[in-house]
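A single protein chain has been omitted; all remaining protein chains appear in their positions.
In order of appearance the chains are A, B and C, and numbering begins at 1 in each one.
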Amino acid sequence: MRKPDLSVKIAGIALRNPVMTASGTFGYGEEFAEYLDLEKIGAIVTKGLSLRPRAGNPMPRILETPGGMLNAIGLQNVGIEAFLEKKVPFLRTIRTPVIVNFFGNTVEEYAALAERIDTIPEVAGVEINISCPNVRHGGIVFGTDPKAAWSVVRAVRDVTIKPIIVKLSPNVTDIVEMAQACAEADADALSLINTITGMAVDLKSRRPALANITGGLSGPAVKPIALRMVWQVARAVKLPVIGIGGITSGTDALEFILAGATAVQVGTANFMSPGASQRIAEEMEKWLRENGVADVKELIGTLRV
Amino acid sequence: MRKPDLSVKIAGIALRNPVMTASGTFGYGEEFAEYLDLEKIGAIVTKGLSLRPRAGNPMPRILETPGGMLNAIGLQNVGIEAFLEKKVPFLRTIRTPVIVNFFGNTVEEYAALAERIDTIPEVAGVEINISCPNVRHGGIVFGTDPKAAWSVVRAVRDVTIKPIIVKLSPNVTDIVEMAQACAEADADALSLINTITGMAVDLKSRRPALANITGGLSGPAVKPIALRMVWQVARAVKLPVIGIGGITSGTDALEFILAGATAVQVGTANFMSPGASQRIAEEMEKWLRENGVADVKELIGTLRV
Amino acid sequence: MQFKSMVVFNVEISPGYRRVRLTAPRAMLEARPGQFVMLRVREGIDPLLRRPFCVFDTGTFSPEYPGTPRQHYFDVLYRVVGKGTAILAALHEKDYVDVLAPLGNGFDPGDPREEKILVGGGIGLAPLYYLARELVRKSRVTAFIGGRRKEDVLCVTEFEQLGIDTYVATDDGTLGTRGLVTEVLEENLSGGEGSRAVFACGPEPMLKVVADICRRNGIRCQVSLEAHMACGMGACLGCVVKGESHTEAAPDYRCVCKEGPVFNADELSWE
Partner (left out) sequence: MQFKSMVVFNVEISPGYRRVRLTAPRAMLEARPGQFVMLRVREGIDPLLRRPFCVFDTGTFSPEYPGTPRQHYFDVLYRVVGKGTAILAALHEKDYVDVLAPLGNGFDPGDPREEKILVGGGIGLAPLYYLARELVRKSRVTAFIGGRRKEDVLCVTEFEQLGIDTYVATDDGTLGTRGLVTEVLEENLSGGEGSRAVFACGPEPMLKVVADICRRNGIRCQVSLEAHMACGMGACLGCVVKGESHTEAAPDYRCVCKEGPVFNADELSWE
């Protein structure tokens, strides 16, 4: 059989295959260059960026949990200027789309940053993080209130022609309502899920195991929840969806695609094995070949219910 | 050191230790009698009961997931009359409090069933399931809307003098708001969490892995989410809290107690090992002894943040 | 009961199929044919749930250590299909597993004067050998064994050693008759006489056909079913099948783990 076609287009961005790396789990790409071929994955989503550098939360910040992990990094990042100066030069050298994940504390900050990113030619698209549960002041309210989400997305839309992906929080009663608000604000695509707020206790010290008390749960443990939300959103909303949450294999990725995702992001699996994203793309290709599917796009949303 | 005191009181029910079995995972107690001493656990919560027998969902109904499981039993149960006739006679013979978990499709059904249970002397208390995600018509709306929850709890309160525990759904943006509504309706205690709505796909058949499409996620995978919600609710609401979600060891149970729970329920762990609940109680006692804690009640909500 | 078992041996008997021998308390010798066990193949959360397997055999052996008492055991015949069975396959001698056993109802051997007819497809042989061992003591027994290819036809030698007439069919004709085991069964049944009883285990489509053949021939048929299980003791209601009178309004669900895994074929709704 011919080599199956794995290419997809999401929010106007052409990807050689549907496997992207999830923000915050793949640094700025460079860190992983030794372990995989960055030109064999669909896209790189960089660590959540803010206008100014951010310190992030105190330590400890991460903890293994059953089948998953909690993180409370607190969106530590180098800030837009250092990103331009120190990270973009490397990203420029690889022929893989770069999507910049970013956030702000106010609608104005989101817009100001989006305006700045709009001028960086190396950036194929932006992913608005309205959903990080580890930031106290900002973020969180946008991720759980449809009106606030609408305002952020619309403000970003007004200042950039780059494709806009909005990354949704799972910490809501009704994810579809959130998705619809983003669609109405003219987002180009949706990605979900971000981490689920969780907590761990260290019995010995009788303290929270994370300095921030709560953190975001990710990894295989959350996969069933992510898959359910992707399915709900993909059925209800016209925008293309990027499935995220606990993907560690080609099979996992294809399950999200059947449930309605056009592409996927790989997060925690990068820690389990730094070459995971490339391997997942290869496993997808193998499955398509073995099952006589010529084009991955034929599978999107074809779950038989 | 003296034998530590593990007894707690929840909603006026005296428990010899804080370990209860979670509804739907321990049948009607009798099934497990061969594997543990039912008089060594705190209480038995029976399978969710309805007025009339219920068929439940088609097969397949359960699936293992990373660190957890999905179930879509659909609240199959024998109905109140068969419960009285076939299950109560055994429960009468053991000296361990029995708590009846129940649900209805309407406020009236909840009240009618509560009125009926009110007359069963063997029942120490009731647990209102407002949160089962596998019932299409009923349940679910009560579990995600504070006003609806209030109505159900108040209707039950009006017809029973039995202690009322309300079991909360984690599928909400703000669990504290739900807890407060139940407190205002005069519940005696809260138990959380019920299962989280999830989904699985069978890539081979390109179908949902569960006949019901979605199911409820439980087991160790959900523990960080459960612990976070217990902590949020216990801090915000005056009612005693029963912690549920992924508890498989005495350490897990004590973590929930530090986070604010007065007692815990053990669910999926009963499948991993049918004697789990008794072992967990024993592990708690051992920890208290080794750490010089004379009374488990001294630990409730004492997490140092 | 619940007990820890030590692996005595764990060998491949055909490509993809293995037999594991596990130490057991004496009471395990009384397990009835058709009953099953739930194995926890490894500590921890991966895999989370126990895996159900039929009792393939039970017995007693003398350990090699001088002076040690005789040791009881049970065997499991299994096919490596996924995570749990792969981990089981990798266990070495002296590794431990945790066991719940014996579970379920088991076959009803019925009247010894009947001719006993066993029908097994692939790994469906697992409960039938132990049953055959019991039945041959008092009854005439015939076995029909099917599989996709030669490698999927299990235990023919064991059955023949019990002195049982054994018919074999494979889909691809690499062993015995080419075709479905149910076709061979039907041919033989139509020729037969006297009162007979069928005991079947295998893939659902096969069981359905067997049930149908038996219904048409007026033969009592017991089938051993599989279902995804969490508890194995009738508590979770995860493993049900529809009973013959099932309707939405008057549900008739039976637990495979508790009321089964063996059912009279005519008790079930075959849809």
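The rule is simple: contacts are C-beta pairs under 8 Å (C-beta built on N, C-alpha and C of every residue); 3 or more make two chains touch, one makes a residue touch a chain.
Only a predicted model underlies this, so the values are computations on that prediction, with no experimental measurement involved.
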item: Of A:4, A:42, A:66 or A:260, the residue in touch with the unshown chain; value: A:66
item: Candidate in contact with the missing chain, chosen from B:18, B:42 or B:66; value: B:66
item: Contact footprint on chain B, counting only the chain that is left out; value: 66-67
item: Absent-chain interface as seen on chain A, which is shown; value: 24-27, 31-32, 34-35, 47, 53-56, 59-64, 66-69, 71, 73, 76, 219-220, 248, 268, 270-275
item: Residues belonging to chain C that touch the chain removed from view; value: 44-46, 83
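Everything below uses one rule, namely that only the chains that are shown with their structure count from here on.
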item: Centre-most chain [mean C-alpha coordinates]; value: B
item: Most widely separated chain from chain A, with each centre as the mean of CA atoms; value: C
item: Highest C-beta pair count, chain pair; value: A-B
item: Centroid spacing, where centroids are CA-atom means, of chain A and chain B in whole angstrom; value: 34
item: Between chain C and chain B, distance of the C-alpha-averaged centres to the nearest whole Å; value: 36
item: Interchain centroid distance [CA atoms averaged], chain A/chain C, Å; value: 47
item: Residue numbers of chain C (touch at least two other chains); value: 45-46
item: Of all residues in chain A, the ones touching two or more other chains; value: 66-67
